[in-house]
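What follows is a single structure, and I will ask about it in a moment.
Here the complex is missing one protein chain, while the rest keep their positions.
And now, subunit A:
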Amino acid sequence: MKKILFIEDESALQKAFGDILSESGYEMKSAMDGETGLRLVGTEKPDLILLDITLPKLNGFEVLEKLKKNPETKKIPVIILTNLEKIEDVDKAIGLGAMTYLVKAQYKLEDVIEKIKNAIKEK
């Protein structure tokens, strides 16, 4: 079973994604802050990471930078899922190695799930 790590401080979104991804045959692990998320990447070895930007302890950019600098984690695809939509933020995330940048408010839940499935298939 493919494993997805969701680093997001909104428990409501963790619940929504947890339910829909497990129904779709994925295993979801979650972290409420950047530091825990980074630790879970090491122990859980996820196939895909969903990462928010506004996070306690370490923000999404810091997490992404550390992931991409580490040879053991740099190949894990990272989808940014945030409500920040400034072009500088998008450029920064893509520049740091994010696979896709999704602005939450612009997508339906099922569209995001579809993008996650495609990303795992492409891996």
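Please note the rule applied: a contact is a pair of C-beta atoms (placed from the backbone, for glycine too) under 8 Å apart; a residue touches a chain by one contact, two chains touch by 3 or more; residues count from 1.
Here is the rule we use: contacts and distances are computed from a predicted model.
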Protein name as given in UniProt for the chain not displayed, "GntR family transcriptional regulator", "Acetoin:2,6-dichlorophenolindophenol oxidoreductase subunit alpha", "histidine kinase" or "Tripartite tricarboxylate transporter TctB family protein": "histidine kinase"
Residue of A:Leu84, A:Met99 or A:Ile120 touching the missing chain in the full complex: A:Leu84
Selected from A:Ile7, A:Val41 or A:Leu55 as touching the chain missing from the view: A:Leu55
Of A:Lys2, A:Lys68 or A:Lys104, the one touching the omitted chain in the full complex: A:Lys104
Contact footprint on subunit A, counting only the chain that is left out: 10, 12-13, 15-16, 19-20, 23-24, 32, 34, 53-61, 83-84, 104-105, 108-110
